[in-house]
Each structure stands twice: as C-alpha cells, then as structure tokens.
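Only one protein chain is missing; all other protein chains are in place.
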Amino acid sequence: MEAILRTENICKYFGGLKAVQEVNIEVEKGIILGIIGPNGAGKTTLFNVLTGTYNSTKGKVYFKDRNITNLKPEKVTGLGIARTFQNIKLFKNMSVLDNVKIGFHTQTKTRMIDAIFRTATYKNDDRICEEVGMELIERVGLKDLKDEFASNLAYGNQRKLEIARALAVNPDILLVDEPTAGMNHTETLEVVKLLEKLNSEGLTVIIIEHDMSVIMNLCHNIVVLNHGQKISEGPPEMVRHDEKVIEAYLGREE
Amino acid sequence: MDQLFSLIEKIKQKSVYYLIPIGIFVLIFPQLTDNQYVLHVSIRILIYMLLASSLNMIVGYTGQYNIGQAGFYAIGAYTAAIIATRAGYSFLLILPICGILAASMSVFLGFPTLRLRGIFFAFTTLGFSEVVRLTILNWRTLTRGTFGIPGIPLPEIVNFQVSTNNHFYYLGLFLLVIMLFISHRLINSRIGRAWVAIREDEDAAKAMGVETFKYKMINLMYGTFWAGIAGGFFAYFAGYVSADSFILDESFAILAMVLVGGKGTLVGPIVGAIILTILPELVREIARYRLVIFGIAILVMVHYRPQGIAGARAEGRRIAVESEYEAGTAEPVTETSGKGS
Partner (left out) sequence: MFYIEQLFNGITQGSIYALMAIGYSLIFGTLGLVTFVYGEVVVFGVFVGYYLYAVMGLNFGLALALGLVVTWGVGIIVDKVCYEKFRNAPRLIMLITTIGFAIFLKSSTQIVFGTQQRNMPDILGHVFLNIGTFRIPFIQILIILACIFFIVGLQLLLYRTRIGTALRALSMDKDAAFLVGVDVDKVIKFGHSLGCVLGVFGGVLLGVFYNAINPIMGPNIGLKAFTATVLGGITSIPGAVIGGLILGVMENLTVAVYSAGYRDIIAFIILITVLVIRPSGLFGRKLES
C-alpha cells in the first residue's frame, strides 16, 4: 500500500519541552489511523506540526511524496489536508451554512471583479457553495439549523459542524481531534458512523480520541504516543495487548 | 437601557417596511428644503457615512483596529486638491486617483503590521495618520503647509458643473450608494466570507485554506480606497483643504460612529454617522463635549451592547456578549509564534 502521509523523525520542542520527538508515522491511503496516548503525550502537537500550524524543530513531513514540512497551514489545506480542532474553533458569529461555505475557499476562484459584477465564475462558485454546502450540512444532520449562528449550537452539534466544514475542503485526508469529546452516547455513535461512511468512500482519516471503544471499533491501525515518542504501533488487537502501552496508561508497577 | 434596545430590535425586525419610504425621503430630500445650512449638514453626514462605512470594512469585517482612518482621508483630500489646482485634470479622473493613492499607501502600512495582531496595527495606524499630518505641515512646496490649499475648482462631470449644495448632495449620495452596493456584493462572496472568518478566528480561517495575510491586505486596501474617495469628494465640496481637518479627533469620531452604530453590518455605520453628526448640531450646548460623549458611548456599547445599535449578533444579549468575548480572537502578544520569524 502507498503511504499518503508520512513523517520522518519529526520533532517539535518548546524551549526545553520535547512535545514530539523523532516520530515516524506512515498513513496508508484509505485507512483510519488512530493516535492515542495519555494527556500531554503530544498528540495535538503532532497534528499541529502535520498541518503547518507549528513549524517542526526537526524532521520532515511528506504528503503524497511531496515535502510539506513547515508549509503554511493555508497551503497545507490547499493540498488536501483538512482538520478539526480539539477546542472547537468555529466562526461563531456566522451561520452554520456560512461556516461550511468558508471550507470551499481553496476550490473556488471568485475574485473581486467577479464578486462585484456577479460574473459566471461568481455564479458557479456560489452554486457550489450553496449546493454542496447544504449536502454536507445534511450529512452531519444540521440541515434544520443551517441559518443558526454557530455559537448557538449545542456542543455536540458544534463538533459535527467542524467536521462538515473540514469536509468542504474536499480533502484527501481528514485529521479529527477528539471528535466525540463531550458528546452523549447517541451522538458519539452518529459521528463514528459518519467517519466509517466517509472512509468507505475513500477518505483517509487520522483520529485523536480518548474514548477507547471508538478507537477500537473504528481504526485499522493505531499509533501510541507517550511523552512525545511513539511507543507502539499496529492494529487495535495488537496495540491493546502491548506491554508498553498498558504501562503508559496505567503507570509502571514496581 | 434594555427597553431602548428592545425597541431597536423591534424596529430592526420590520426594517424592510421602512426601507422604501426612507429611500424615497433620501432621494427627494433636497427638494423639500431650501435651507442651505440643512443641506450643508446633510452633505457632511454623507461624507461621514462614507468614511464610517469604509472604516467599518476594516474594523467590522476583519477586526483590524484602524485608528488612523483620517490619514487616508487626508491623502485623498490633498491628492484632489493638489492635482485639481495644479494640473487641472477632470474630476472623473482625479477622484479614482484619490482612492488608489490612499489604498497604495495602506500597503506600506499593512505589510509590516498585518502579520501581527491587534495593538500593533492600532498604534501603527495612529502613528501613520500623525505622519501624514506632519508631512502635510512640513512639505510646504507641495502642500503649502499650514496655509492649506484654497481655490479647488468645482467638479465638472461631462460638461455638467456641480455647483450647488443640491448637486453635491446627489453626488455624495451616489458615491455612498455605489460603495454600499459593491461592499454588499463583496461581503456576500468568497472574499467577504474570508474577511469575516479572519475576524472570527484567524487560526481556523487558515485551517480552511484562507491566505489570511493576503485577505487582510485586500481588505485594508479596499477600506482605505473609499476613505481616499471620501477625501477627494470632501476637497471638492469644501473648495479648501488644510491639515486641521484631519487631526486624530477626526479618526476617533469616525471610529466612534462605527462602534456605536454597529460594526460588521452595512447599516450600522450609517446609523452611527447620522446620530453622531446630528446630535452635536441639534444640541449646540453639547457640541463642545462631542468627543467626550463619543468616548463614553463606545465604553457603554462595549459593556452593554457589543454589537452596536444596529448590529446583529447571536441570539439574545447574553449570548451575544459571551460569544464576542469568547470568540477565538484571543491573541498572543505577537504573532511571531509558530510561523515566520
């Protein structure tokens, strides 16, 4: 299988704190990769390095064999990597639909002239935003709330909207950071089903999650981080019986 | 205060019904009165509407606090004054030049500051408007320094001489309508959405692929372009320009109109410009305290109604207040973090 995204000895240090150290991952096309680890293991930092939010201290990131290390986040998104945020970052004073419309930014081309004179380009872009945007909102089950301000949504719905917004980028790979945090059981199931469905349509997914049942059910492969280092990797069955992983989660028993 | 705000909400809900009669009134207004003073004030209000709307593009839509809009206003006014008195080009040629020159100056300002956040931009724009004023005062061969430039000819549009207050009223109104029309179209496009996304959460905007620096720059240029146009119009209307018209207090007044009227909506700055210009005219006693009141009004708004008089925000006041403060605009001291440096 070809790796759609891989890192070579990626490192991120904050002063003396080594948040991510020499991590190598390979994400095969079309899989769901889980990233787990105790709090402060460097999972979100790794996401931030992959997406260009942070510059890496050392190491390289390749996306479809192209070196994307330290590219700006907006460029990374343009190449086809979308993400959601652990601490929800919606455009709060914009409607649900408008939030999703922003996601089409890289695929649409409207310039100032087009917008002022409503040229064919504008009309075409507008139609894409409207139609595909509505489809995406429907997929995550927010159709009835399309005109609501994002800040007025319930917590679970906000997370769903973040996913819809990321999908609007039309990514090859989706990075979701704790997509079910704060959700009840039903909502969690909905999100799991959605991610499975998306994956079956060919989308590669990397997921950070604390809910082990979600991880074990969803992921084809799991990477375990602890203190910024990769301590284990493999299919769910293997990882869950790995001594080092159990140790990291439960602490060493002397 | 709450009752007043709820009344405003009610008016806003029915705003469509008011729009047509208001439009008609605005159109026939100069026919209703011969009072030159009233007309003169109306034209000044139109200029302030244009200025407040142009500043609102920057402050209200991308959340960049420009404290020196009067500097760009001055550039427009002096451009018109200098070219019209010396070269004698036609009005239709000069007016766009005013806007373009103001916009190109904003590039120099935007380049070092738009990568940083909040207060850096604010102080730099403040400094810039002072630099513009000092340059006007000191570059005497070009600007005649403290004497100002008198004798700006009346504008001529294709053989039609714009001469009376009536004419200027319609010309100003035309410019304002054009500005609002274009702005409306931009806001409801990919470009405007990118602007608002930057205001709401810059990191998330980047994650959606928005080149934030580029769009902030476009936004700044667009906003200052119209300030330049307003300046050009003012120069022709007044027939005389001097540095005194472009002091910091002018920037403050324009900013107050945006914040009090309601940033981030097209109608907000219009309402703000009307209220804050008419009030000191009606009640002469308070004219002296104009800016004291503006300052207090800004503070009252931030505390009790962050969206301004005509602004729309997430449902209900409480939520509106919270979302305003929680919105991910929290910023590090400098944005040298992570990227760049």
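Per-chain numbering from 1; labels A and B assigned in written order.
Going forward, a contact is a pair of C-beta atoms (placed from the backbone, for glycine too) under 8 Å apart; a residue touches a chain by one contact, two chains touch by 3 or more.
Predicted model only: the values in this text are computed from it and were never measured.
The chain that is not drawn here is touched, among residues B:Ile8, B:Val38, B:Ile100 or B:Leu116, by B:Leu116. Per the touch definition above, the residue from B:Pro30, B:Gly63 or B:Gly311 contacting the chain not shown is B:Gly63.
Within the whole complex, the absent chain has one touching residue among B:Leu19, B:Leu93, B:Leu134 or B:Val177, and that is B:Leu134. Listed here are the chain B residues that touch the chain not shown: 63, 65, 67, 111-113, 115-120, 122-124, 126-128, 130-131, 134-135, 137-138, 248-249, 252, 255-256, 259, 288-292, 294-299, 302-303, 324-334, 336-338, 341.
Rule of thumb we're sticking to: only the chains that are shown with their structure count from here on.
Between chain A and chain B, the centres computed from C-alpha atoms are 39 Å apart.
Those residues of chain B lying in contact with chain A across their complex are 182, 185-186, 188-194, 196-197, 200-201, 203-212, 218, 222, 264, 313-315, 319, 322-324, 326-328, 338-339.
If you check the complex, the residues on chain A that touch chain B are 51, 53-55, 72-74, 77-78, 82-83, 85, 89-94, 98, 101-106, 108, 110-112, 114-116, 118, 122, 125-126, 129, 149, 151-152, 165, 168-169.
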